[in-house]
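A quick write-up on the structure given underneath.
For this depiction, one protein chain was excluded, whereas all remaining protein chains were kept in their positions.
We just call them A and B in the order they show up, numbering each chain from 1.
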Amino acid sequence: MSRNRVPVRLAFALVLLALVPALLAWAGSPYLGRLAQVVLVAIVLTGALNLLVGTAGLLALDTVVFYGLGAYAAAILSVNAGTSFLTNVAVAVVLTSVVGAICGFALVRLTSIFFAVATMALAISFHTTVLNWGDLTRGPMGYRGIPPVSFFGHSVSGWLESYYVTAVFVLLALFVMHRVVHSFYGNAARAIREDEECALSLGLRTRLIRVQIYTLHAAITGAAGALYAHSNQFIGPDNFVIFESALVLTGVIVGGFGSLPGAVIGGVVMVLLPEALREVGNLRALLFGIVLFLSILFLPRGLFSEVRALALFRRDMPKSPWARRRPPP
Amino acid sequence: MSERLLQVRGLAKHFQGLRAVDDVSFDVARGELVGLIGPNGAGKTTLFNCVAGAIARTSGDVEFQGRSIAGLDPGRIARLGIARTYQNLRIFPDITVFDNVSAGAIGRLGISLFGTLIPGVGRKRDEAIADAALAALERFDLLSFADQPAGNLAYGQKKHLEIARALALQPTLLLLDEPAAGLNDTETGELASRLRALRDAGLTILLVEHDMPMVMRICDRIIVLDSGRKIAEGAPAAIRADTAVRAAYLGDEP
Partner (left out) sequence: MSLLAVDGLVVRLGGRSVLSAVSVKVPEGGLVTILGRNGVGKTTLLRTVSGLYRPHAGTISLAGVEIGGMAPHQVVRAGVAQAPEGRQLFGDMAVIENLRAGALHLSSADFARRVEYVGTLFPIVAERRNQPAGSLSGGEQQMVCIARSLMGSPRVLLLDEPSLGLAPKMVARIFDLIASIRAAGVAVLLVEQNARVALRTADYAYVLDQGRIALEGPAHELAGDERVVAAYLGG
């Protein structure tokens, strides 16, 4: 097996930043541009959920809660207080981190199935609150007129620029997630996932690590929400129904539990698949059910399993002492 | 003069009227290899679980290195220097052998999210973790399996992996729950010599076992439990001849 440094990450970044928009510019279709952006956001959401469901092993349906919190925070602030894009993102991250830490602390003690149900309850309560707290969220009408993404006075115009902003955000998010998953920290989380009691007897701070991962997942998802609000310039309660959480979860499962490359693939598949089968229309839910079912049946470890992903990134893991001392194969 | 590393005083654990452990007291001195034996249902694993903090004791005290650890949670106890293995072999089958063992090293050395997110911070600690894991693997001849999923190992190797993982914690006291269970004669022999080597290197070991020949061969001292109570304590030869011990295992005299 060749020991060449396959610059996976570099290649990926190049593709995202240069090739895709070049292709899109050539195709000249704003629709495709928007689709590409949706794919990128899906990648972040799937990756963030994968931290919780895959690496930490806590099945959850609360993506929409933090996505929505981030989005509404950005919308409400920017429209009512005129704050800048970056400020809104920062506030979204802080807000979702705090809420995430509180929820995480409260929920993490629950055993798996109860935890999952509790996150479902959170998602449903969130949607209901958004729908009914008209004074704050403008209820079913949704929030329109959100100012576009802007950096230091320059407003993003056109879908190509918007795409670049999203791509940079995604790369940052992926970098953070990569550092968490492909490290000894990720290893600790996986050990806790495999056998919590045993991990505890090895001295691992199981509760703390789980709460930290929950908070991180909330923060990344919240940031994505803020970005979405500004990119789309309109958000509504319909964007944050529990079904959307289920979609993201499907992406995690199809791509591969605990695998970051898998989450990326899962996110892409989840967005592109229904696009490719547009005639399906209202049968979207059925389609996802079938995909999920087939996936679990035939590819339980996903399209890109965690084992493969960890092997791929092994040289990145903080163990160059390990790499140096490893006996030759 | 050997320091008393572990002191168990009047330890008791009751479950709804069943006295699983009933007023047990004993010491383990630093550098000793002590065996804990007794017939099925004698309370050995329950005793282990109490010492390791996995279950809450009903009464009594456990002191480790002079300080009371009764009532502390298992994570704390592990970080204080007590590592344990399980009767029914609990390794992490879906992750690699190296990752299994490094989990133990992480437990002792600690890990932080902040240090992980920022490249460069925590590098020294990461190297220390890797070194501890590698050292433990080397000790048990598992280095060549490092990148394989732990589930792929043979049963005997899995048993050794569990001990290696506990060693990555660099514990002061090692609690082994039936380490020889399911091993054949050759494997048991290897285990016995490894345990002796660990003891010679200064590790204190307390082990629960049913494999009498091995226990008699390697233990400095043996403690015998029956129905939750300590009925005998002493050198292997003395234990073998002890009438109370014989009665416990084979039943009372008619």
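As a convention for this text, a contact is a pair of C-beta atoms (placed from the backbone, for glycine too) under 8 Å apart; a residue touches a chain by one contact, two chains touch by 3 or more.
Only a predicted model underlies this, so the values are computations on that prediction, with no experimental measurement involved.
Counted over the whole complex, the shown chains touched by the missing one are B.
Residue B:M216 is the one among B:L80, B:A135, B:M216 or B:I231 that touches the chain missing from this view. On the side of chain B, the interface with the absent chain consists of residues 17-18, 39-41, 154-155, 178, 181-182, 184-185, 210-213, 215-216, 239-240, 245-247, 249-254, using the contact rule stated above.
Quick note on the criterion: only the chains that are shown with their structure count from here on.
Centre-to-centre, using mean CA coordinates, chain A is 41 Å away from chain B.
Taken together, the chain B residues at the contact with chain A in this complex read 52, 54, 73-75, 78-79, 83-84, 86, 90, 92-96, 98-100, 102-104, 106-108, 110-113, 116-117, 119, 122-123, 126-127, 129-131, 133-134, 143-144, 146-147, 149, 165-166, 169.
If you check the complex, the residues on chain A that touch chain B are 176, 179-180, 183-188, 190-191, 194-195, 197-206, 209, 212, 216, 306-307, 310-311, 314, 318-322, 325-327.
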